[in-house]
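Right, I'll just put the structure down here and ask away after.
A single protein chain has been removed from this complex, and every other one stays in its place.
First chain written, first letter: the chains are A and B, and each begins at residue 1.
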Amino acid sequence: MATNTAAPPESTAAPASSGDVGGPRPDGHGRARRQRRGWLAWLWLVLGVVYTPVLVVMVLSFNASRYGTLPFAFTAEWYVALAGNDALISATGRSLVLSTSVAAVAAALGTALALWMVRFARSGATLFTALLTTAITIPWLILAVAMLLVANAVGVGRGLPLLFLGSLAVAMPYVVLVVVARLQGLGTELEQAARSLGARPLTAFRLVTLPLIGKSVLSGTLLAFIITFNNFPIHFFLAPFGFNTLPMEIYTFVLSGYDPDINALATVLISVAVGLGLVLLAVARRRGGDATATSRLQEMWG
Amino acid sequence: MADLRLDEVWMSYSPEGPPVLRGLSIDVADGEFYAMVGPSGSGKTSILKVLGGFVAPDAGRVVLDGSDVSGVPPERRDLGIVFQSYALFPHLTVGENVGFGLRMRRVRAREQRAEVTRLLALVGLPEMEARYPDELSGGQQQRVALARALVTRPKALLLDEPLSALDRKIRQEMQVELRRIQREAGVTAIIVTHDQEEALALGDRLMVLDAGEVRQEGRPAEVYSHPRSRFVATFLGSANLLPATVDAVEPSRIDLGGLPAHGLILPEGSRTGDRVTVCVRPERWRLAGDDGAAPDGLALRATVRSVQLSGQVGECRLDSELGELALTVLSSQVARLEEGVEVSLHAAPDDVHVLEEPAAEPTEATEATAPAGSRP
Partner (left out) sequence: MLPSALLLLALVVVPLFLLVYFGLLAGPGVDGPVTGEEWARIAGQPDLYGRLLVRSLVLGLAATVLTILVAWPTAWALSRHVRRLRSLYLALVIIPHLTSSLLLIYAMYVLIAPGGPLMAALTGVGLAEPGDTLLFTRWAVLLMLAYLFLPFMVMALYAAVERIDDTVLDAARSLGAGAWQRFRHVVLPLTVPGMLAGLVIVFTPAAGAFVEARILGGTDGMMFGTLISEQVSRVNNQPRAAAMSVILLVAILVLLGGVRATLRRAFPGALRGGR
């Protein structure tokens, strides 16, 4: 109805004559654009700072010098060396197996706990939330030391079971908090609607609730994986001697100084992370638009 | 307190975008309560943004208290604004919210306190100073927003759909309150709203806005009872819109598909053969007995199809030779109007408005204003 696109009628003053009627005035559109450019510049500056160390390592991974000295001479030999570095490769394998298994169990236990907290534990939920937040905010160093000392006192000591359980205890709360947030946003009406249409409780859960919280379970699992993969303090104190995870392996290499093998490894891992991250983001954008992608990242880092 | 003027204002949100305001001019007198009403997307809020200084017009002038304020930023325009969402500061108490403008002007603390107390009394919220906005009801938040906007004794008060978030009952109460407070403060006020009842009830003067242009302006009663276009007729209240042709100009005679109407006032410059629209408000029909044909105005017979009682009035649908008609009567009269009863309707010449535009082709009895651009 409103013909917004029609041109202004000839009889009235056209925007072009603004100068003589309005007198001098700031051009609103132009100022906004300049401001925006300034903020974008800041954003790029921050990205520049974030990526400087990473890019330096990436560039040096192709530099022939063993000590990272210039002039730059291209080589791929460090990647060849990396491929032959059994310590790093088997450490990567150990880390992947550990993180995957911990993430899987954390997802199952965490989702169950989240459901229980939201659906059944009326007053207990606050207590549990406090407990989970504590678990998340205690420095990992202190948690790891506490776990190790208890294990020593019990007589179990360092070992794979302790490493697994310790990693699980640290990672699971993240799954719970992510899923709880989603469940609270969801409410119970949808499931009740399904029940009123004749679905049994389990069917209603499987057909209605589960698909709706699926995404947050997935991001919680991803978060658990990342946290377990990176949890150096837990690995450092709880892993059995001789069972070096990737961060531990990197640690021993780094203590001995500059190492072109690590440059190559860093380049590979960071490229994979950036690539995977961007792919996930693209998928999320195509599926659910920008808002979901952002809120999911937020969810992940709640 | 001051007068306020917009002069031929053009505005668009991006250089390439379509203009939202198209050469708009308004002139609000000192102390006047000026109501702007229009459908969503008509540019109401944009007018407030231009007046407030949040958006610079592409062309035209904003004149406040006799001086051009076009380049003056909002913080130095000295206007009080009540936002649709109230926009109360959630981290400040009611007292701090109301005192905010004084604090920005570095008024001494004691004076601030005195003024805050005075304003809270004016809006009827004494002893609420220490509360936080989220502890108040919608109506109370609205009053706080009003007090906050008035505390600096602004040159004018701008109200953006101030009552739209309130329940119907509180809304009516607040309408009365708003008028009282505006009178007592003696402040020039501009309200924009999509609610015709609000605009009719509040404004000393009323302006109907559509697609960034003024459609009609005048005293509320005047605009309501003498709409000059189909848009105004249907947007403010409801109307029977009937297609017609001008038969004769002096004395006037209009032909509504075979039915003549005499003594109507024609739009200026009408000529014989012009296609026009005849508008009659549903409550302006008179139920005539069979006391003979009235000489002037519009008279016809119709059959009651349905009656719907809504409180004090009854709304009827009738079938006539002109198609479907709407009729509103006091509920005391509804008893006479059973389904299938035939009645004589008469509208006096003063209640029949001849609008220049031809009616849309398929007969439209009462046209409901459809929201523009509701397609996904």
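The rule is simple: a contact is a pair of C-beta atoms (placed from the backbone, for glycine too) under 8 Å apart; a residue touches a chain by one contact, two chains touch by 3 or more.
Computed from a prediction, not measured in an experiment: that's the story for all the values here.
Colleague: Which listed residue, A:97, A:142, A:193 or A:210, touches the chain dropped from view?
Modeller: A:142
Colleague: Which residue from B:67, B:85, B:137 or B:308 sits in contact with the chain not drawn here?
Modeller: B:85
Colleague: Please identify which residue in A:205, A:243 or A:258 touches the non-displayed chain.
Modeller: Once the missing chain is taken into account, the touching residue is A:258.
Colleague: Using the touch rule from the top, list residues of subunit A that touch the missing partner.
Modeller: 35-36, 39-40, 42-43, 46-47, 49-54, 56-57, 60, 68-69, 109-110, 112-113, 116-117, 121, 128, 131-132, 134-135, 137-143, 145-150, 152-153, 165-166, 168-169, 172-173, 176, 226, 229-230, 232-233, 236-237, 246-247, 250-251, 254-255, 258, 262-263, 265-266, 269-270, 273-274, 277-278, 281, 284-285, 290, 293-294, 297-298, 301
Colleague: Just the residue numbers, please: which parts of subunit B touch the chain that's not shown?
Modeller: Counting only subunit B, the missing chain is touched by 52, 54, 73-81, 83-85, 87-93, 96, 100-101, 103-105, 132, 148-149, 152.
Here, only the chains that are shown with their structure count from here on.
Colleague: State, to the nearest whole Å, the distance from the C-alpha centre of subunit A to the C-alpha centre of subunit B.
Modeller: Chain centroid spacing, subunit A to subunit B, equals 52 Å.
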